[in-house]
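Handing you a structure now.
One protein chain omitted, others in place.
Here is chain A:
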């Protein structure tokens, strides 16, 4: 926990900080002399905070701690352990770590996160944001509304839509491709839920990258273009260095969300034969399906740990950027300028 806190420290300033360094400085300057403008005082501030913190403590922190405790017992849904669970210590954890089912499910989860979030949603989201950047008109609006619709429809509805879309007999996809009888959910279950999740979640990356691209000055792009930089070169030299913080924040959030997503269960129910049993589904099946509540809680704990590790890695990367931020930016600009003028001369 200590590691998270310390590495998290610079980050709240991070995503704002990268908009412009000056803005951050201004904010700090403003905060120092007139911190408590309304005369709140510590005691009243605590009173303002109390109701929210109470609910969070009761319904978020307590269940998390409870999960830790349950993970160390043999608590079950039925039978004697249901009434009087015994303390078993690390037995559940060692059992999970020695279980092929756990590792398989972890591997599937990583494929799901990498394929659908880190590559799929982030990539498609960026491509959409890049294309929409300086466009207006009906085509752009239509595309934007469709992408957002996929994101805001309730998940129960979306699950039905995809089951119908991929249906073996007469699903819309088979009708379109003229491949009657192709059982997508049976023959390519992982691919199906990866594509589904790209469809479902790209809107968030699109919105975030649109906001980020708005902070890249058009004049810089223009300069690079006049200096003869192609599209990819512009992206690499002008755009990516400026929105690195946004990229990391986005990757962190969509990775965590995808990691904990339960919707694949509504489409495939973890099947066929466990081929799409990601960790949340695995826990659900263990805890409520087989009634092994204690063992399920122990896997939850492992999942929590993996999430923390992922978060800490991203936050470290963000922190590095903050430290080396100003120096790096300067040298990069200098390099860009040198390259730009060199190319101009050559032309």
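Convention: a contact is a pair of C-beta atoms (placed from the backbone, for glycine too) under 8 Å apart; a residue touches a chain by one contact, two chains touch by 3 or more; residues count from 1.
Please note the rule applied: contacts and distances are computed from a predicted model.
**Student:** Match the chain absent from this complex view to the correct UniProt protein name in "Carbohydrate ABC transporter permease", "Heme-copper oxidase subunit III", "3-isopropylmalate dehydratase small subunit" or "Dihydrolipoyl dehydrogenase".
**Tutor:** Going by UniProt, the chain not displayed is called "Carbohydrate ABC transporter permease".
**Student:** For the full complex, which residue in A:97, A:119, A:191 or A:288 touches the chain that was left out?
**Tutor:** Counting the whole complex, the residue in contact with the absent chain is A:288.
**Student:** Just to verify: which one of A:119, A:139, A:191 or A:218 makes contact with the chain not shown?
**Tutor:** For the chain that is not drawn, the touching residue is A:139.
**Student:** Quickly run down the residues of chain A that touch the omitted chain.
**Tutor:** Chain A touches the chain not shown through residues 1, 4-6, 8-9, 11-13, 15-16, 19, 27, 30, 34-42, 44-46, 48-49, 51-53, 55-56, 58-64, 66-67, 70, 124, 127-128, 131, 139, 142-143, 146-150, 152-157, 160-165, 167, 169-173, 175-176, 199, 207-208, 210-212, 246, 249, 253, 256-257, 260-262, 266, 280-281, 283-284, 287-288, 293, 296-297, 300, 303-304, 307-308, 311, 315.
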